[in-house]
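A quick write-up on the structure given underneath.
Missing here is one protein chain; the remaining ones are kept as they sit in the complex.
Letters are used for the chains, namely A and B, taken in the order the chains are written, and counting of residues starts over at 1 for each.
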Amino acid sequence: MSTMNLGGIALAVAVGALAGFTAEAKTLRWSSPTDLTTLDPYAHTESFTTSMLHHVFDPLVRHGRNLELEPALAVSWKTVRPDTWRFELRKNVKFHNGNPFTADDVVASITRILDPGSRARGDLVAVDRAEKVDDFTVDIVTKGPYPLLLNDLSGIYIMDKEWMEANGALKPGDVSRGVSTAASTSAVGTGPFKVESFKPEAGTVFVVNPNWWDKPQHNLDRIEFKPIKSDATRVAALLSGELDLIAPAPLQDLQRIGNSSGFKVIEEPSLRLIMLSLSSRPELKTAPGQKNPMLDLRVRQAMWHAIDFEALKKRVMRDKSRNTGTLVAPQVPGFAKDNDQLFGYDQDKAKKLLAEAGYPNGFKTKLNCPNDRYINDEQTCVAIASMWTKIGVQTELQTESRATYFPRRDRGEFDNSMVGWANMPSMDGFATLSSLLAEQKDGYGGSNAGAYSNPKIEELTRKAAVELDEEKRRSMLVDALKEARDTVAYIPVHQQPVAWAMRDGVEIPQFPDEYVRLWFTNIK
Amino acid sequence: MLKVFLSRLGQAILVMLVVSAVSFVMFRFVGDPVASMSRESATIEEKTELRRSLGLDQPVVVQYGHFLARTLSGDLGISYRNQRPVTQLIAERLPATLELVIVATLLSLALGIPLGVLCALKPNGVAARGVQALSLIGISTPTFVTGIVLILVFAVSLGWLPSFGRGQVIDLGWWSTGFLTASGMTSLLLPGITLALYQLTLIMRLVRAEMIDVLSSDYIRFAKARGLPARYIHFRLALRNALMPVITVTGLQIGSLIAFAIVTETVFQWPGMGLLFIQAVSFADIPVMAAYLLFVGLMFVIINTVVDILYAVVDPRLRARSA
Partner (left out) sequence: MKTLTASPGLITRIGAPISVMVAGVVALVMVACALLASRIAPYDPTDLASFDLINAELPPAFSADGDPRFLLGTDNQGRDLLSAMLYGARVSIAIGGGAVLVAATIGVFLGLLAGYYGGKVDAVIMRVADVILSFPTILLALLVSGIARAVLPGAATAEWAPVILICAIAIHEWVQYARTVRAATMVETAKEYVRAGKVIGLPSRRIMLRHILPNVMSPVLVISTINLAAAVLTEATLSFLGVGMPPTYPSLGTLIRIGNEFVFSGIWWIALFPALALVILVVAVNLVGDWLRDRFNPKLRVKR
């Protein structure tokens, strides 16, 4: 939604009359169901907002066209001690307000994100401090040997120190103390676009930054982003010509949009894997006082064999998902082809395994799912509950909004539950180990809602955390993920698709991390 | 008179206190913002720390005390989601919702009154029956179905009207209006109609019932007997008498319209308070939810109190009773 004041309109009319038809501004109008919540990069933890702010800010290192890590505001780096990394900074870079970019900005930015009031503090949890060496050299000191520093830094945007000082934003806003800063509503970065206006729920407008330090690979002058929460309305707005791009597009509408003349659909697998966590507690919440049947490996295998993943993929995911046997996507370090073998769909085998485990008549259990978090999450769960019921695992399904679902999952209220994992923002399989597979202690196991526990994985997780040799580290991840598969720690369901729809003439590359990177976008 | 006024005011304050308590306690249970505020791989320790720093680990009574003290001093807190003052967020969204409500009210009055008169004067006519039948369907169709059907027809198939948002808005001070641009006006139409539909039916039926009532009263019959022209009787005498309750009901319904705008705003991505509220619910953004509820409650209490006092002024019998 564009806004201007009365004077602005008069000016625009005058300028328009003068300019005539000479310069045709290239404007991209696009929509997604989520909105960016704030312009302060350290005041949120949402990957969508991070992806939007990447148009305005640059990190020290960034993901390139093939998601490889490449220099951005830093041109090179090396480790000077196991816990100290030295970064050489890019020269002649200017912020949107004209201020030059120097080491002071990096130190101020890192200090700001490490502030106790910073919401995104956890994204840089391994870092202790940043130190200026000279105007274009910075040392970043970690709390110990830490292999994933570059991955973490790719999500940390650099802000202008002078601007923060002038606007009282050197510390981030803090909800608990009731402090909000100018950084929530205005953004001064070094990135390819500048924010022209920011109106939550109504729209955000970006204009091109002609002085960007990098060579632009896009031809956009202006981006109008308008979030639309309702799927049907978003598709309607694309089809009626009010939008150029919608990302994501609802899977069930892809065929219809693709067949409409003047529109096209692009898709590829996302990094996000959907999986089911199974209870490893001594008793099920649904049957207190009785031994949890799922402690028996054969029962877990039966529940895996019971699911017809082909049917799920075909019917629920419209053939757009990828079925998987392991817990990380192929692009993510830790993935191994051997771990990715599918468990065949075999109801008879499943029933036999249940009988062998001593449950010939099955048992009762529950499945909890969100209904507004992952692609077609509720539909997937209804289908799985139906499939489990068919082998005798009578499943009661409960779905609810993410606002109540995730807090309850964190409190350990669920026996079996759905969770999606993308290993973002680090894009490394270690997050799967540390959050999903490790026990809940020492800061590990934050999302291990089924209380899965395995000494071998505990040991591998702690070793991989400090292993600087990349070869060795990856093989630890692979071993741990093999163990997880062998013991059916989780049942992987599928790899979500990223599906976007747009009018013909929009050329945009797609990325498995679901980021919309408009600095690679060209329109006709 | 002063006594009535003071007692009504006292009651209104009491009602607001209860509303604030109920809304606050309710929201404590609706969701937990910590999960939405934390990154995906946050540790249990991080989440506990965040919960503590937000004061969510304290007893509900203590939290309510803080909430009330801050609210009374005009501070509604900071949104967990946007990290901006809640009053600012509400002020930003207020124009969008109010303009939508105004358009819906005007539409329902402009169409509802003539249609109601038509149905009352010619109850047997084809037009009246058609209108009656349509009004039944209007009152029986869920808002979200109406909205999506309108989008399908007018935005996608015909391409006449925008399907979402407010179009171009112009800032007049802090008030952003869509009334001054063509795209702003066309954007108001579909959501306005959707929101107006129920109200329109209500007003139409009310006018019809009141008119039939008034037309059969003695003084209209006397007027007829005196040979006054039908036009004069229908519009100067009957309609005017029927309009009083219409105005009262329209006033009382404004609060409901603001609340019902939640559904309309969701369907049309209308950046008003309803959308703010729905987004806040899915994030468990407690300060925003509480502020929204207080605001809607306050609107209702003000309207009800004013209506009550006006009635007491008009009707002395009520004064005696409530004293």
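Just so we're on the same page, a residue touches a chain if its C-beta (ideal position, glycine included) is under 8 Å from a C-beta of that chain, and two chains touch if they have at least 3 such contacts.
This one's a predicted model, so the numbers in the text were calculated from it and none came from an experiment.
A.B. asks: Looking beyond the chains shown, say which of B:Ile137, B:Leu180 or B:Ile247 touches the absent one.
C.D. replies: In the complete complex, the chain left out is touched by residue B:Ile137.
A.B. asks: Among B:Ile148, B:Ala223 or B:Leu239, which one is in touch with the chain left out?
C.D. replies: In the full complex, the listed residue that touches the missing chain is B:Ile148.
A.B. asks: Out of B:Leu56, B:Met185 or B:Ile212, which residue would touch the omitted chain in the full complex?
C.D. replies: Answer from the full complex: B:Ile212 touches the omitted chain.
A.B. asks: Among B:Leu202, B:Ala223, B:Leu239 or B:Ala291, which residue is in touch with the absent chain?
C.D. replies: Here the residue in touch with the unshown chain is B:Leu202.
A.B. asks: With the missing chain put back, which residues of chain B would touch it? List them for me.
C.D. replies: Spelled out for chain B, the touching residues are 11, 14-15, 18-19, 22-23, 26, 29-31, 123-124, 129, 136-137, 139-145, 148, 152, 198, 202, 205-206, 209, 212-213, 216-217, 245, 249, 253, 255-256, 258-260, 262-263, 266, 278, 281, 293, 296-297, 300-301, 304.
A.B. asks: Tell me, which residues in chain A touch the chain that this view leaves out?
C.D. replies: 231-232, 235-236, 239, 250, 252-253, 255-257, 308, 311-312, 314-316, 371-372, 378-379, 382-383, 385-386, 389-390, 394-401, 404, 413
In this section, only the chains that are shown with their structure count from here on.
A.B. asks: Chain A to chain B: how many Å between their CA centres?
C.D. replies: Comparing mean C-alpha positions, chain B is 37 Å from chain A.
A.B. asks: Which residues, counting only chain B, touch chain A once they are in their complex?
C.D. replies: So the residues of chain B touching chain A come out as 30-32, 34-47, 53-55, 75, 77-85, 89, 92-93, 96, 148, 151-152, 155-156, 159, 162-172, 176, 266-269, 271, 275-276, 278-279, 281-284.
A.B. asks: Using the touch rule from the top, collect the residues of chain A that touch chain B in their complex.
C.D. replies: Counting only chain A, the residues touching chain B are 1-6, 9, 35, 37-38, 40, 43-45, 47, 119-120, 122-123, 173, 175-176, 178-180, 184-185, 199-203, 226-230, 232-234, 236-237, 239-242, 372, 401-404, 406-407, 409-410, 421-422, 424, 431, 434-435, 440, 443-447.
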